[in-house]
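Then we have chain A:
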Amino acid sequence: MRINIDSQIPIFIQLAEIVEDNILNGIYDEETQIPSTTEVAVALKVNPATINRGVNLLVERGIVYKKRGVGMFVCNGAREKIRARRRKAFLSDFLQPLLEEARNLGISKSEVIAMLNGYNSEETNQRRSADE
Partner candidate 1 sequence: MEKTLQTLRWYLSQYMARLLLIALLCAVGGVILSDLAFYSTGGYELKNVVQTLPYELIATVFAWIAGGSFFIPQFKMALANGVSRKTYLLACLPAIAAFAAALSIFGLILAWVHSLFWPAVLITNVLYPLNGWFGVALVQFAAYFLMTVFGCFIAILMYRSNGLARWVLLLAPVWFYIILVADASDAGRVMQALIGYLRLTLGFVVMEAPNPYIAVLSLSVYAFITSGIIYLMMRRVPLKME
Partner candidate 2 sequence: MSDIEIRHVSKAYGKTKALKDVSVAITGAKVYGLLGRNGAGKTTLLNILTNRIFADSGEIRVDGESAMENDRAQAKIFYMTEQTLYPKNMRVRNVFQLTRGFYPSFDLTYAHALAERFQLRPESRIGALSTGYLSIFKLILTLASNAPVMIFDEPVLGLDANHRDLFYRELLARYQAAPNTVILSTHLIEEAAALLEEVIILKEGQVLFARPVDELLQLAYVVSGSQENIDRYAKGKRVIREEALGRYKSITIYQPCSSADQEMLARLGLDQAPARLQELFINLTN
């Protein structure tokens, strides 16, 4: 896990995003425990209060829940919730910047669509794993 202190995104949101990423990737399974505030604070060198804000955000979103005296666990159905929320945000988070950049570069929408159609994700994945 890595936090970018210089980022425009507040640390507690970054933290929530990281946990969500890990849930999506299956690193944290549903109904399993995630690291405690203490562990995370020490690992990331971030004030525990900030970590708690991130955790509270996840609790609000229904992604994790606290078991008193035990720790924090991933909610049942958390993965689906994250997906649903991110799907909604996909347009503003990913498509919009993509189209803005395309416009800056003078790439037309149809060219972008052509690129997307021609994009072979498997090939890219192979290249990426070869790099690693």
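The set was built so that all candidates are chains of the complex that A comes from, given by their letters.
Here is the rule we use: a residue touches a chain if its C-beta (ideal position, glycine included) is under 8 Å from a C-beta of that chain, and two chains touch if they have at least 3 such contacts; residues count from 1.
Fair warning: this is a prediction, and the values are worked out from it, not measured in the lab.
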item: Options 1 or 2 - which one, within this complex, touches chain A; value: 2
item: Candidate 2 contact footprint on chain A (complex, rising order); value: 3, 5-6, 8, 10-11, 37-38, 41-50
